[in-house]
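Handing you this structure, nothing more for now.
Note that this complex is displayed minus one protein chain, with the remaining chains in position.
Per-chain numbering from 1; labels A, B, C, D and E assigned in written order.
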Amino acid sequence: MKYGARNQLRGKISRIKKGDIMCQVTLDIPADSVMNSVMTVESLEDLGIKEGDNVKIVVKAINVLLVRE
Amino acid sequence: MKYGARNQLRGKISRIKKGDIMCQVTLDIPADSVMNSVMTVESLEDLGIKEGDNVKIVVKAINVLLVRE
Amino acid sequence: MKYGARNQLRGKISRIKKGDIMCQVTLDIPADSVMNSVMTVESLEDLGIKEGDNVKIVVKAINVLLVRE
Amino acid sequence: MKYGARNQLRGKISRIKKGDIMCQVTLDIPADSVMNSVMTVESLEDLGIKEGDNVKIVVKAINVLLVRE
Amino acid sequence: MKYGARNQLRGKISRIKKGDIMCQVTLDIPADSVMNSVMTVESLEDLGIKEGDNVKIVVKAINVLLVRE
Partner (left out) sequence: MKYGARNQLRGKISRIKKGDIMCQVTLDIPADSVMNSVMTVESLEDLGIKEGDNVKIVVKAINVLLVRE
């Protein structure tokens, strides 16, 4: 399996919050960090994931914003 | 400083690759992971960043795709 | 503070509409124009913004679509 | 003509910078502000736009990031 | 009418699912395929579309992820 995206991490689902159309999935990634993904509830159901599951996290590089504080 | 985005990490720039319009910035993040950001060369110049600098990495949750392999 | 994005405007929040997962923030920008941002309700709460507040609006150039009518 | 996007502005093209695959279009918008759009060179050629032309600027609200400085 | 985006298809709306802030529109495209668009409910109302209507589907090439399975 190969993805055309520069950012590929692994995460473990810590929480799933379902809304009417969209849902928010919170993931633990290494080094005590946290990431979040928002998708449709239908995509969540197709994925068939639940808290505790391990998933791949894919982000295209163009969607990564850098800030110098 | 507060950002309206669910994903905020810290990274250290390990490489900058400049093209004609776009450029690609590679970052080391904790736990031996790597991320990449693509932006315009003009944005890079405005940021004024170079290899070795620490920056904030911001990604809106909607741009995070989950995959179950 | 420097952002790796070509579009940076200033806006004043005129309305906040909260849903279950997502929310919509409407902003007045100069020249009687209006912009809107959609984010998670959690991001809104972290931002700690309310109607009347001034915020920075950041959009990566790749997300700007041009149309010739 | 109706677009399914919350952000619709009008701009006048002040500069076009062409690269090998991507190009960058700079636009003047009201109140002495500037915006930029990045697209493929092929999309630019299909648009058939040049400096001085007026175009519509369309941005989905989800791609608008708010920052409180 | 010209759009600065490489992906332009035609679809017929088969279902509209409205939430509090966001809504999901399902479209039939040729060859028995289906696509979905998520937008704000306000954008849907501005579009003034209903099931059975034909619309244009526009996607910037940068938002298209390729996967080799």
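What we mean here is this: contacts are C-beta pairs under 8 Å (C-beta built on N, C-alpha and C of every residue); 3 or more make two chains touch, one makes a residue touch a chain.
Owing to the predicted nature of the structure, the values given are computational and were not obtained by experimental measurement.
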Using the whole complex, pick out the displayed chains that touch the missing one. A, B, D, E
What is the set of chain B residues that contact the non-displayed chain in the whole complex? 17-20, 22-24, 36, 38, 62-63, 65-69
Write the list of chain A residues that the hidden chain touches. 1-6, 25, 37, 39-40, 42-44, 46-48, 60-61
Given the full complex, what residues of chain D touch the hidden partner chain? 1-5, 19-22, 40, 42, 58, 60, 62
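Criterion: only the chains that are shown with their structure count from here on.
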Fewest touch steps from chain C to chain E? 1
If you match contact pairs by residue number, which of A-C, C-E or B-C shares over half of them with D-E? B-C
Could you tell me the distance, in whole angstrom, between the mean C-alpha positions of chain A and chain D? 29
Pull out every residue in chain C that's touching 2 or more other chains. 1-6, 19-20, 22, 24-25, 36-40, 42, 47-48, 58, 60-63, 65-69
Touch-based graph of the chains, sorted into line, ring, star, complete or other: other
Touching pairs of chains in this structure are A-B, A-C, A-E, B-C, B-D, C-D, C-E, D-E
